[in-house]
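What follows is a set of notes on a single structure, which appears directly below.
Note that one protein chain is taken out, while the other chains of the complex remain in position.
To keep things simple, chains are lettered A and B as they appear, and every chain counts its residues starting from 1.
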Amino acid sequence: MTTSTTRTAPPAPAGLFPRAVSRPLGWVTLVALAVLVLFGLGATPADAIQGDAVRLLYLHVPTAWLAYLAFGVTSLASALYLWPRTRRQAYDRIAGASAELGVVFTGLTLVMGSLWGRPIWGVWWAWDARLVTTAVLFFLYLGYLALRRVPGSADGNAKRNSIAALIAFLDVPIVHFSVTWWRTLHQQGTVFNSDLNAKIHGSMAFTLWWGVLAFTLLFVWLLDLRYRLAVLEDGLADAELDLAIAERVSADDATREPVADGSAR
Amino acid sequence: MSVVCLRSVVCLLGRFPALTGIDLTVDEGEIVLLSGPNGAGKTTLLRVLAGLLPIHSGEAEVLGHDLALDRRSARRSLALVGHETGCYDDLTVAENLRFAARASGRGTDAVAPVLGRLGLERLAGVTHARLSAGQRRRLSLAAALVRDPELLLLDEPHAGLDADGRETLDAVLAAAPGEGRTVVLVSHELERARALADREVVISGGRVQPETPVRPETEVDPPAPVAAASPAEQPAVPDVSVAT
Partner (left out) sequence: MSIWSEARLVAGKDLRIEARSKVALTQVLPFGAIVLLLFAFALDPDRGILTKAAPGLFWVAVLLATLLAVARAFSIEEQHGARDALRMSGLDGGAVFLGKMAAIAVELLALELVLGLGVVVFYDIRIERVGVLLLAALAATLGLAATGTLYGVLAAGLRVRETLVPLLLLPVLAPVMLGATRSFEAALGGTTSDAWPWIELLGLFAVIYVTMGVLAFGPLLEEA
């Protein structure tokens, strides 16, 4: 209590969770990522066929999962904003924050997929269904982020952004199916396969799942941070607005006296 | 019954507070003149009344519809004559008017009388792109009248009109109350507009000026109707103006 009151800094912005949750969450995330590094680089063996390149999958699979999770959150938050009963500015902020994370992690997924593909497939890029879908997804949401940057009234923008997010989201399954029909040569999903244990080593499976967990924590933590930043941005805009109104009124008051003077004479 | 009722309305253009707290009431059949310096917020106020701009805060009711909740319903029964015609370059005068009439749910029967009333018959077949500035002003007014609006909002309607056009415009305005129309207009042709208007509201700095005079020549006159529209804000300012 006393420490917080002695600080001159303004109060911390409201986040998705109270500080008491988000701080420890950050530490847990960092520890989880450190454990992932230990397992990914140390405790797991090199793959019989893929060699050390298999270690990239411990990042690739979690980032890909996270990208989809992020876009899912964006779509859900946008839908909640559009529904009149649940319309809160918070949902627009969550949608934007989540989409930013989604685009970053989609980009990482593509880069890591490419790095993995070079030693395994012998090429940087293959026109494989999942790669192409992910690339289209990347551009879909890059456009959405570009739209979000356009200034305008807060409510109008939020409505437009939410609609744009849903239009983009509707396209995802269509893109997925069309591209899958077009190209089907990717290796089958490994983790979600039923004969998982037969295929990959126990510690490898653990590391993959651990990676998914660690990155999910990372997502939640970053989302909260980005949300706090959005609250600060909006607060700044509101403060600027109050200032602008005050300036306009006082400037008008300053001119008013002589004007009233002239009309009375 | 009041056609327009605004309470502390704030409106933003981007991040610029164009209206900083407007209070305004307009009764049915009134002709109200908005005056004030350039950049005072008059055009913004008209666009808010027309339901084209969202309000940031405050309460706004136009023709019985709350603008914060439902701008569309209010817009059906009003018309705005702005700086632009809202017409298409490649359509003729008659085609533009027919489109405006049908789009507002009224039949095209209204087009011919309005053409006659505004002296546009000879131009009926001319495309918008070939009209002069003055002819476009007439077309703007015509496009508003074919909608048969209950509330007519006019932004500088006198600008760019020749003497003949001004006579026509003034006749339309004078006839408005008889046709069941309420009029809010912005004009720099103060003498003409004041002769038509029931009262004048001075806007500056995005607010209604508290000590708005009703007539410029009756300077001692207490500004009764306007004072009612803008409840006691800043008591110091009127005192000063009375003292000088």
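Here, a residue touches a chain if its C-beta (ideal position, glycine included) is under 8 Å from a C-beta of that chain, and two chains touch if they have at least 3 such contacts.
Nothing here was measured: the structure is a model prediction, and the numbers come from that model.
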| item | value |
| --- | --- |
| Given A:27, A:83 or A:177, the one touching the chain that is not displayed | A:177 |
| Candidate in contact with the missing chain, chosen from B:18, B:32, B:45 or B:87 | B:87 |
| Contact residue for the chain not shown (choose from B:143, B:161 or B:185) | B:143 |
| Chain B residues that touch the omitted chain in the full complex | 50-52, 71-72, 75-76, 78-80, 82-91, 95, 99-100, 102-105, 127-128, 143 |
| Sites on chain A contacted by the missing partner chain, in the whole complex | 136, 139-140, 142-144, 146-147, 150, 152-153, 156-157, 159-160, 163-164, 166-168, 170-171, 174-175, 177-179, 181-182 |
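The definition used in the following text is that only the chains that are shown with their structure count from here on.
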| item | value |
| --- | --- |
| Residue ranges of chain A in contact with chain B within the complex | 151-153, 155-156, 237, 240-241, 244-245, 248-249, 251-253, 255-257, 259-261, 263-264 |
| Contacting residues of chain B [partner chain A, same complex] | 10, 12, 14-17, 20-21, 54, 56, 204-207, 209, 211, 213, 216, 219, 234, 237, 240-242, 244 |
